[in-house]
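Only one protein chain is missing from this complex, and each of the others stays in its spot.
Read from first to last, the chains carry the letters A and B; within each, the first residue is number 1.
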Amino acid sequence: MNRILEVRGLSRIYGPGCPHCVDATGPEADTNRCPHCGSIVAIHDVSFDLFEGEILGVMGESGSGKSTVVKTLYFDQAPTGGEAVFFDGDTQHELFALNAARQRWLRNHRFGMVYQNPNLGLNFNISAGGNIAERLLMSDLMDYGAIRERAKTLLARTEVLLSRVDDLPKHFSGGMQQRVQIAKALATQPPLLFLDEVTTGLDLSVQARILDLILEIQQELKTAMVVVTHDLGVIRLLTGRAIVMKYGRVIETGLTDQILEDPRHAYTQRLVASAL
Amino acid sequence: MTPPILQVEGYGKYFQLHEQNKLIPSAHDVSFTVRAGELTALIGPTGAGKSSVLKGIYRTYLPSAGRILYRDAMGHELDLARASEHQILDLRRREIGFVTQFLHCLPRQPTLDVVAQPLFGLGVARPEARQRAADLLSAMSLPERLWSVSPATFSGGERQRVNLARGFIARPRLLLLDEPTASLDPATAECVIRLIEGLKAEGTAMLAIFHHPETTRRLADQVVELAPPPAVEAMLKEIA
Partner (left out) sequence: MNAMPHTTRGSAYNFGFLDEYAKKEIRRAVLKAIAIPGYQVPYASREMPMGRGFGTGGLQLTLALIGPGEVVKVIDQGADDSVNAVNLRQFIEMTCPGIATTTKTAESTLIQSRHRIPEQPLTATQILVLQVPYPDPLVVVEPSEDKRKVMHGEADYSRLLVKLYEDIVQFDEITISHRYPTRINGHYVIDPSPIPRWDVPRLNDAAALTLFGAGREKKIYAVPPHTRAEPLAFSDVPFRVEDFRDAAGRRRACARCGCTDSFLDEFVGDAGSKTYQCSDSDWCDEQLLQAEHAQGEPA
């Protein structure tokens, strides 16, 4: 098995920052807000490896910084520190050393993102098929017929009724919107997918089918995924390994079942105890 | 005699509960071996740490003490207590199976897919994987009408058979069994016992905890008796 992503010391501070920011925040300080300058230390010194075809869980409560991790890796936000290397076949990309055009290229061709809020991942004013077409057009597929066929295949794969390919996603149910988002993310068959609380707010039965779809995709396409969620059930069902975050720091990392059954950090013990 | 597949030396597991500021021992100084084609049974009173040993080997628990030497299919030996997470995940996918009393599966996933899941993970084509799952389930006499529904609604016995089928299907080299026949009626239990005998004959190494001493007598080639771990104070004295 090969590494696909290597993240080292990833940090993101909102605000001016000061020399005390790091020491004055974190799980021990019980805050992510620097008392000296008011900056928010969203994440600090986050490191992990992701292997090909692996699903890694990033868990924690809101404010733990878990979403910031994937947003920086997907170039939605620039980190204030740290490095990430993406291993793509024989090529290595230093993610944060690339220029904007290269970053955009990777984002469009080699990464996929599914957001909790479909509004962020989809354009609600263009059809479901058009949303997928956009991603294909970004990767320079210029044949209308081919684009349309591929969009239909992807929507069929994610179980969206083909009769709705030309409908606007704003008229879709939440679960269906997530399916369109997943289809769009998969359009370019990326080896790396980020999922940010994708089932939060959906009905349980809808959640189950989305999770099932994600697992199927992972097994079929061998897509590596980083799954961000506060839901321990999602972590247990989807991921093999997980990292636990609190106030921007990784406080525990391990095999998912080990974290859930033998948590070592006091915070994880509380988190797991409260959920089970 | 062939070298053992698994050699546990001085395994210990102690939980540190931060909330209560306590150290809870769950297993202490456990040693034994498991060989291919043999079944090693763990016996002992409740609290002796039988499940703790299985979980420690599977790394659901991070061992606190001792070595768990495992010889893989390539003949390499590694200490499961210290192996990397990715090594463990790889072994779980290819070589080490674990059947617990609980069944964790995706909600609403059809039973056939639940059972075939380990094969999916190994990259077996779905139709073939499902066919093998179907063969196994009919061998375990799970009614065919249940195959397409989720095991969530099943009775304890039915669910346990699904769980076992999932544990068996990928033919692991080392199978950990935690009370696999506990909630089964005598007829089904008998069928599971025969399955285990079949696996043994095929060379699978097994480490098991059985509810009934009768089952242990029938299946075990080797019995390891565990004693409850001493209280923390006693252990601390031992160290001092």
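Here is the rule we go by: a residue touches a chain if its C-beta (ideal position, glycine included) is under 8 Å from a C-beta of that chain, and two chains touch if they have at least 3 such contacts.
Computed from a prediction, not measured in an experiment: that's the story for all the values here.
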Partner chains on view for the chain not depicted:
A
Out of A:P27, A:G82, A:G112 or A:G129, only one touches the absent chain, namely A:G129
What does the interface between chain A and the hidden chain look like in terms of residue numbers?
100-101, 104, 123, 126-127, 129-131, 133-135, 137-138, 142-148, 166
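Methods note: only the chains that are shown with their structure count from here on.
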Could you give the separation in Å between the centres of chain A and chain B, each centre being the mean of its C-alpha atoms?
33
Touching chain A in the complex: which residues of chain B?
15-19, 55, 58-62, 85-86, 88-90, 104-109, 120-121, 123
Of chain A, residues touching chain B in the complex:
1, 51, 54, 204-205, 207-209, 211-212, 215, 219, 236-237, 240-241, 254-255, 257-258, 261-262, 264-266, 269-270, 273
